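Input: one structure, supplied below.
For this view, one protein chain was removed and the others were kept in their places.
Take a look at subunit A:
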Amino acid sequence: MSGKRVKRYSSSVSKGTESETTWVTSSRLVCVPSAALLAFRGLRTTPCALKNIRAGVPKATIHRNKPLTYEEAQAPYKIGVTKSWNSWHSANLKGEGFDARAAERTFDDILIRKFIKGTWPGLFASEVIVKRRHNLVVVAGLVFQQMTARKQYFLMGYSEEMLSYLLKCPVKLEIQTVQERSDVIFKKI
């Protein structure tokens, strides 16, 4: 795959007629809808915003002071190479039919992530990892030590029970703690 020009349909900017589609190489933009066209459609863009066109690849800052975690620092194409998935289940494997409920699982994952982000406000130092084993859902992640252990245990019990009631299956939280944010910073860009 490397080195070759691959035509990829990108739906991030626009959707619809053939003329509006964008063609993207693996590394740089070939063509974007003209600014006039975008303005006509009520979209305002700046050259700066257009610079960042690839999903999951953060934009570097001038002073190289934007902190990234290990997970954020790896581009999406490194999944399975230097980092792993944030949702682990078998619904997307080849041969798994409609029964595997791939779409519903994705929606459940969104729900779990939103729930965890809301229940543990600002406490998760990493992405929320969702793993499914049989009928069990394991939610894993790193948590800051800002709150006392007792309060964290309360939230753990609450999240487990609440998610179990929402998803109708046993849910377990597997949590490790980190002392401060600098512990999870992998690099600055």
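Note that a residue touches a chain if its C-beta (ideal position, glycine included) is under 8 Å from a C-beta of that chain, and two chains touch if they have at least 3 such contacts; residues count from 1.
In this text, contacts and distances are computed from a predicted model.
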**Asked** What protein name does the UniProt record of the undisplayed chain give, "mRNA decay factor PAT1 domain-containing protein", "Electron transfer flavoprotein subunit beta", "Small ribosomal subunit protein mS39" or "Trm112p-like protein"?
**Response** "Small ribosomal subunit protein mS39"
**Request:** Give the residue, chosen from A:Leu136, A:Cys169 or A:Ile189, that touches the chain omitted from the document.
**Result:** A:Cys169
**Complete:** Contact with the hidden chain, among A:Phe40, A:Tyr70, A:Trp88 or A:Phe154, goes to A:Phe154
**subunit A residues that touch the omitted chain in the full complex** = 104, 145, 149-162, 164-166, 168-169, 174-177
